[in-house]
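A single protein chain has been removed from this complex, and every other one stays in its place.
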Amino acid sequence: MKSPIPDYLADVLDAVRGIEDGAPADYIDVLARADVSRLAVALATVDGEVYAVGDHDVEFSIQSISKPFAYALAIEDNGLDRVLERVGVEPSGNAFNELSLEAGSHRPMNPMINAGAIATHALVATPGASREARITRFVDVMSRLAGRPLSVDEAVFDAELRDGNRNMGLGYMLKAGGMLDCDPGEAVSGYIRQCSVNVNVRDLALMAATLANAGQQPQTGEPIFPASSVRQVLSVMTSCGMYDAAGDWITTVGIPAKSGVAGGIIGALPGQLGLAVFSPRLDGHGNSVRGVAVCERLSRDMGLHMMDVSQIGRSLVHVLEATLGGGARQDGEDVVPIYELRGAVRFGGAELLTRHLARDFGTSEGQDDGIGTYAGARAVILSLRHTHSLSDVAQRVLRENIRRLHDDGRDVVVIDPSGVLDLAPIEADKRPVAVDDDEAARHHVGGTHCRLVSSREPAD
Amino acid sequence: MKSPIPDYLADVLDAVRGIEDGAPADYIDVLARADVSRLAVALATVDGEVYAVGDHDVEFSIQSISKPFAYALAIEDNGLDRVLERVGVEPSGNAFNELSLEAGSHRPMNPMINAGAIATHALVATPGASREARITRFVDVMSRLAGRPLSVDEAVFDAELRDGNRNMGLGYMLKAGGMLDCDPGEAVSGYIRQCSVNVNVRDLALMAATLANAGQQPQTGEPIFPASSVRQVLSVMTSCGMYDAAGDWITTVGIPAKSGVAGGIIGALPGQLGLAVFSPRLDGHGNSVRGVAVCERLSRDMGLHMMDVSQIGRSLVHVLEATLGGGARQDGEDVVPIYELRGAVRFGGAELLTRHLARDFGTSEGQDDGIGTYAGARAVILSLRHTHSLSDVAQRVLRENIRRLHDDGRDVVVIDPSGVLDLAPIEADKRPVAVDDDEAARHHVGGTHCRLVSSREPAD
Amino acid sequence: MKSPIPDYLADVLDAVRGIEDGAPADYIDVLARADVSRLAVALATVDGEVYAVGDHDVEFSIQSISKPFAYALAIEDNGLDRVLERVGVEPSGNAFNELSLEAGSHRPMNPMINAGAIATHALVATPGASREARITRFVDVMSRLAGRPLSVDEAVFDAELRDGNRNMGLGYMLKAGGMLDCDPGEAVSGYIRQCSVNVNVRDLALMAATLANAGQQPQTGEPIFPASSVRQVLSVMTSCGMYDAAGDWITTVGIPAKSGVAGGIIGALPGQLGLAVFSPRLDGHGNSVRGVAVCERLSRDMGLHMMDVSQIGRSLVHVLEATLGGGARQDGEDVVPIYELRGAVRFGGAELLTRHLARDFGTSEGQDDGIGTYAGARAVILSLRHTHSLSDVAQRVLRENIRRLHDDGRDVVVIDPSGVLDLAPIEADKRPVAVDDDEAARHHVGGTHCRLVSSREPAD
Partner (left out) sequence: MKSPIPDYLADVLDAVRGIEDGAPADYIDVLARADVSRLAVALATVDGEVYAVGDHDVEFSIQSISKPFAYALAIEDNGLDRVLERVGVEPSGNAFNELSLEAGSHRPMNPMINAGAIATHALVATPGASREARITRFVDVMSRLAGRPLSVDEAVFDAELRDGNRNMGLGYMLKAGGMLDCDPGEAVSGYIRQCSVNVNVRDLALMAATLANAGQQPQTGEPIFPASSVRQVLSVMTSCGMYDAAGDWITTVGIPAKSGVAGGIIGALPGQLGLAVFSPRLDGHGNSVRGVAVCERLSRDMGLHMMDVSQIGRSLVHVLEATLGGGARQDGEDVVPIYELRGAVRFGGAELLTRHLARDFGTSEGQDDGIGTYAGARAVILSLRHTHSLSDVAQRVLRENIRRLHDDGRDVVVIDPSGVLDLAPIEADKRPVAVDDDEAARHHVGGTHCRLVSSREPAD
């Protein structure tokens, strides 16, 4: 069987091929000469599968799509606070090449407009680094993101530099406002070099997928950016990535994104996938016309909109019962409930478990629900066998539940073969007890047999 | 055991109680007189649990928090296209009470600023509806969202109306630009009345949770807004909900939100929860100072940031094998693979299944991976026993996979006791075969015994 | 002989009749229907002569040309300081119907844009005056300016009021900013009524000539506005009268001016003339296309540009000598110099006289020029026989010169048949001596014969 996914993507490309609106960027000859028939799309999943169709091997200059990655590097090299002193995070409402400094401060509004991107570029690598050091660092990281060595297109660089007066203007303005430490000319030529790195949609899709994958390159597994940087980058892409069409994009496509003047667009859907499209004709905002059309269609067809609430992913809690002793169940005190948490547990799952526990072990005081089902049980088993992960808050809530059950005088045993629960002492010298399987758990609480008495749905 | 969640929320309130910055809105006496010591927070889950601590029963006027809900109503009553002719979706970069019309059109920039909210209010109920009809419709829906009858605070309404010159100015400007059908005075007084509905944090949390729950009220189960409207509303809240601090909010809190001048803030995290805070002192943007602090803390503590990639929720695919015939497995042709999809399956899960199928059933032609493991198998079982839901795209991909497997000459049987798969014919008269359990599936493919041969992890 | 001036004006109209660019205002039907072939020009001199050619009897609504006159009335009725609290004087750089409030204050930028004109209208007549009282006052003054009873065009008024949403919006915004005492609706409808007064170019030329004549109606001689108000009005017309084309107008036409949307334009050249043109087709700024062309041509042909330095009007000083006694002149001490000042003497003339006196009566101390020609003369005659007027500063300088000559011990006699010199005592009980003719002057200084010894040019 052949996968239908490439066929689907090819269909999407065919559907937009008829769109002939827009024109390639014409401010430099090397972009103006672009073959406007070129069209490509690539999808990379967070586990590293890449689907690429159309002209997926054709290279083009990354241009402004470099901005979010340089921003991530600047955060890594300076810390977020220092970066925020130099570049803001608010949408400017203006075109990408406007100065758009914040009233009061002299900060450019955000790192996705040129002024902000120049200030950002100057923060890459160590303070006082040379232009070469900054570019070397940038190209190195971009190559690791793409999973192959990338390089600068010198023809594009030369042409952009010759035509770089507006960016030079921005650079000197930034310098005048105290937003640049280095020489403005050096910052601008470095920024232009950053924009001249050649990529194809496959590279871009992997870069986007790295953002979607919390900073870890999906294929190599290399942790390239910390999750906190990625969160910042994706947030800024959400509000500022598509220039003054940000609101339109967020309502119709709903994926954090960034476009480049050579015709590329990336989108990164947290936890799911990265996508990239390429087509040289641009609309009035500077975004690829067919690229936008592809993204709208993928978002609609594939339900990628981040506000699409149909994506509700509930963590499930199953409740089973084990009887203690070998005999038939005779009264409540012999029963040990088993609470099983499934999937990637975040606040929602932890809250749901807590709700069960609070009800089932409720005493009359202060509880609406009266005496709980297991008020008399002397032990509890938490099964994390099907729990893929616990978020920080889930971790804290679970540990707090264990502490409270202990305080009530109950034994708590956790079945945790993968070790997702933090076993650090909860208070003083009390450490959660974790075992590897049901048998061990039953043994621990003194039971000899485990049988499913009832599977209760969470909302009962 | 008592739930630790209310204790946690109380701790958060205690932590911000020391913040005494800001001041209540002072443009009308009834707001200026607010008791600034009031502080409350409420959390409502998408399955209807509400946690509320602090002054959760204290009522205050909803003010601008009414805007997203009126927007949802306007979309329902007019269709999105008609609403977009009258109100845009771009952040304005200006204060909430600026006119902020789009250059070219006369549309107010978005429905979260006053001008846009007045134009939106005028679109509630049928065209030509009276002011009373619009307000009746609005209060009725808000009451259903809150799960209790709400009403207008007449003292607030009277005071706001007396002080309503600026809004009247906006109203006449909108009329001049062709953005209002009704009388400007009527639109403005109706809008002011909309803002004067009294609520408490419990009400607001349920309203927000309804958005988070795709438009279905979590406690009553009533479908109040269609999912497509909710997606639009949440998108606009993301980019425009916190006025000119939108970029700051999205990076630090990362939850679609809306604030009101009486000191309320709501946040709605799609698929997870709604939250609401109340504290009357406002910052320079018009947002509750302590309210923002509570939201920042909740987001950080509870991992609620929508760009927090740690939320990666993978749909799992398990592969098992069943042997046909009663004997031991002897060669590939006797084996029927069982592909099990777990959880809420969206594109990611469907793609993962597809990847397995394409590899396992690959022939040499055009496949990188050479001959697949099950290239010789004559049947396939898809188990949806643990599949909670299939998104549209997942549905389409699964059906396309089945079609392709059929085309290869293979039997496909789906174990689907909950009926998540669409059984419409895939082509001509070919309809997927669905059975209720393993036994039936085995029977259907001619096997007599099913045993777990291996459980292969998705990324193998 | 027939005057060539009407012929010249007719030639100018003929020259622009071929221009068919622009279109009449179309926001109300009564303006849209205007007969676009109408064309008229009128010139009124500061002594009341009016030249009017073309459709000079056709009436049209005054529209924005009413603004400078309402501003003059507001200043008269409130004092300039109070008016400045409500309306600024800076060019807005924006279109006439923008709100254009000053940052910080809520003042509209100037009284020539609509927002400023509404605030200005509300300041006409006594505080708390009714709308009728304001309009009655305005129409009364406009009638006195035109020299005939004017009245409101009710059809225009009704249509403008029906279409007045934008102005209503401005009115409510002004009220919200504290810039209006009365009801916004009343201020706006009063303002619209002010704009609906019917006039012809003859009326407008006399209104403009009144401004050019320091506020005195040229034909009736009635002082309508004080000179200080007129100075303020003309200044604001200079910088703000032609909207966002102010800089272009000041460089090419160079006459304080105001245009109206019905196709009228007035220009007022201080001390010289008022002019008015009428042609309904407007350019993109809202100024009459042919009207602008006529004004450019008149300014160029007639040398009316206020920065045209060829207008240098030098006040002349003639120096004559009279000999005392009957005999031939024998030595310096018998000679009495006569200084004759001609024309309208302002600072320049007074300075020139002073320069002569300082040189001619200089002693060695502290004077660059050494001993002056008349250092020995015991008397001086100042002839003001040909002096038309003395400005305040000229008055002060002359009196100070007399004081200093007295202090040097010299007799000073002023020939002043028209009484232009202020005879108030200069110090203590010393009062300038003024006589009516040469004879009396000679008598006074003891001479018997006056003969022109030399006429010295000022720059000698």
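Order as written gives the chain letters A, B and C; numbering starts at 1 within each chain.
Heads up, the rule we're going with is that a residue touches a chain if its C-beta (ideal position, glycine included) is under 8 Å from a C-beta of that chain, and two chains touch if they have at least 3 such contacts.
On a predicted model such as this, the values are computed, not experimentally measured, just so you know.
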{"item": "For the chain not depicted, the shown chains it touches", "value": "A, C"}
{"item": "Touch with the omitted chain, as defined above, among A:Lys67, A:His121, A:Lys175 or A:Arg385", "value": "A:Lys175"}
{"item": "Residue touching the undisplayed chain, where the options are C:Asp57, C:Asp408 or C:Asp422", "value": "C:Asp408"}
{"item": "Contact residue for the chain not shown (choose from C:Leu39, C:Leu357 or C:Leu382)", "value": "C:Leu357"}
{"item": "For subunit A, the residues touching the chain missing from this view", "value": "99, 165-166, 168-176, 184"}
{"item": "Residues of subunit C (touch criterion as defined above) contacting the omitted chain", "value": "1-5, 45-49, 88-93, 110, 211-215, 227, 230-232, 234-236, 238-240, 244-248, 250-251, 254, 256, 270-273, 301-314, 316, 343-344, 346-348, 351-352, 354-355, 357-358, 361-362, 366-367, 388, 391-393, 397, 400-401, 404-405, 408, 458-459"}
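Going forward, only the chains that are shown with their structure count from here on.
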{"item": "Distance between chain centroids, defined by C-alpha means - subunit A, subunit B (Å)", "value": "18"}
{"item": "Distance from subunit C to subunit A - Cα centre to Cα centre, in angstrom", "value": "70"}
{"item": "Residues of subunit B touching at least two other chains", "value": "none"}
